[in-house]
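== chain A ==
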Amino acid sequence: MPFFNVIRWVAWKDLISEVRSRETISSMFFFALIVILVFSFSFSMDQAAARELIAGIIWVAFAFTGIIGLGKSFSAELQNDCLEHLQISPASKGAIYLGKLAANLLFMLIVEVILFPMFVIFFNLDVVEELPLLLLIFVLATLGLSTVGTLFSAMTVQIRAREVMLPILLLPLAVPVMIAAVEATRGALHGDPLSLYGNWLQLLAVFDIVFTVLSFWAFEWILDS
Partner candidate 1 sequence: MTGLYLRWSAIVIAAVVIAALTFQDFEQHLTSLTPEDVVSLQPTRVVRVIGLVKGGTLRGDLESGHANFELAGQQDTLPVQYDGPPPENLRELKTLVVIGAWDPASGTFLAHDLALVTNYGYVVGAYLIGLLPLALFLLGMERKVALLYREIKESKLYEPETPHHVDTR
Partner candidate 2 sequence: MIGSMIKWMQRYEGWVGAGGGLCILAGLYLGLVVSPPDYYQGEVVRIMYVHVPLVQTAMLAYATLFVGSLWYLWKRDPIVDNLCHAAAGISAFLTALGLITGSIWAKPTWNTWWTWDARLVSFAVMFLILAGYLMLRTFIDDPEREARYAAVFAIVGFVDLPIVHFSVEWWRTLHQPLSFSMRGVSMSKDMLIPLGVMTVGFSLMFFYMVMIRTQMLYLDHLLAAKKGRLLSRVHLSSDVGSSPSSLSTP
């Protein structure tokens, strides 16, 4: 089967099923709102403290929300033997991986784009000039979480303690993504010039490339039955 068609079809399938059920995005969205609420109670923040901490809070919220979305991406396949059908299909496993990656990336980005204005409102941030840069940071970092996350989601979907194994496996490896995302977001929110935090964006780009390639290769071994 032609490679790029498979990617399109897998991504389209996930998208359509999401549009019909609206299950994943809504659960991610409400979970993130609750996380924001809990954080706002955990730290009694004045304006100065809020500006220091807000980048970290944003990315903790996005990371845990993303883990929910990544988990659902493959657990939805357990019904109706969809996972077995994927395993025995003649399509290139790498193409299936890229399709799943595209869908996960899209869902996480949608949730982030809806949530970020809430952060701006609740914590009174001033972000108009840096919006394109922030969007770039979001895309790069979310891609970083999704590459390894999609691979591990496929790994953990059929094992016991599935819900807890995905964060345990994913978060230690995602340390560079979290550090880079928080530092870059903090730089952007402070209005620092790009040269100050550009190296973090480079780190994110390198991470994305390395782990997309690695996961693309490794998916062959994961979805092999």
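Basis for inclusion: all candidates are chains of the complex that A comes from, given by their letters.
By definition in this document, a residue touches a chain if its C-beta (ideal position, glycine included) is under 8 Å from a C-beta of that chain, and two chains touch if they have at least 3 such contacts; residues count from 1.
Everything quoted here is computed from the prediction, not taken from an experiment.
Candidates 1 or 2 all come from the same complex, and the one touching chain A there is 2. Across the complex, candidate 2 is touched by residues 148, 151-152, 155-156, 158-161, 165, 168-169, 171-173, 175-176, 179-180, 183, 199-200, 203, 206-207, 210-211, 214-215, 218, 221-222, 224 of chain A.
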